[in-house]
Every structure is written in C-alpha cells, then in structure tokens.
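Missing here: one protein chain of the complex. Every other protein chain is in place.
Let's turn to chain A:
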Amino acid sequence: MVSKQLKVTNSQGFHMRPATVFVNAMAKYKSDVTINFNGLTVNGKSLMNLIAACIKFGSEIEVVCSGEDEQAALDEAVSMIESGLGEE
C-alpha cells in the first residue's frame, strides 16, 4: 500500500468534469484507489461517490493505492490532481 497527502488545486474540486477525468484515468489500474477526505473513505474509481464527497478547491486529501500496480496508480493520481484535473 502506498499513499500521499496533497491539496486540491483546481477551482471546481472533484466536480462532474474533473472527477470524470480522474476516474477514467484510474480505471486502467488493477489496484484499489481510495481517497481519504474529511473523515470519509471514498472509492477513487467511483464517479458517483467522488461527486457525493464534495471535495472542494483547497481540500486536504490523502490518496491511497493498494494492489500490484499501486505505485504507478499513485504517481498518476498525484500528478493529475497537482496539474488541476484537466481544468483549463
């Protein structure tokens, strides 16, 4: 299991479009992807659960990946969140 704490930097947070970008990228990994936020444990491959979590701009989150390709999954997750989840 690998994990990293980071801050959400895009203005919309994990809303419809950015969250879609995120789950589509995570779908290709075999590992489980989880986001810990505000005491919640959210399935990082579930668009509906991500939206329901209301993760906003500036939120502190922890991304946890566990499985055979966990490091690759975490690296991509972190770089996507840091680069703003596809927001212009």
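In this section, a residue touches a chain if its C-beta (ideal position, glycine included) is under 8 Å from a C-beta of that chain, and two chains touch if they have at least 3 such contacts; residues count from 1.
The rule we apply is simple: contacts and distances are computed from a predicted model.
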| item | value |
| --- | --- |
| Per UniProt, the name of the complex member that is left out, chosen from "Raffinose/stachyose/melibiose transport system permease protein", "Phosphoenolpyruvate-protein phosphotransferase", "DNA ligase (ATP)" or "Quinol oxidase subunit 1" | "Phosphoenolpyruvate-protein phosphotransferase" |
| Contacting the left-out chain in the complete assembly, out of A:Val23, A:Cys65 or A:Leu85 | A:Val23 |
| Positions on chain A where the hidden chain makes contact | 11-12, 15-16, 20, 23-24, 27, 43, 45-49, 51-52, 54 |
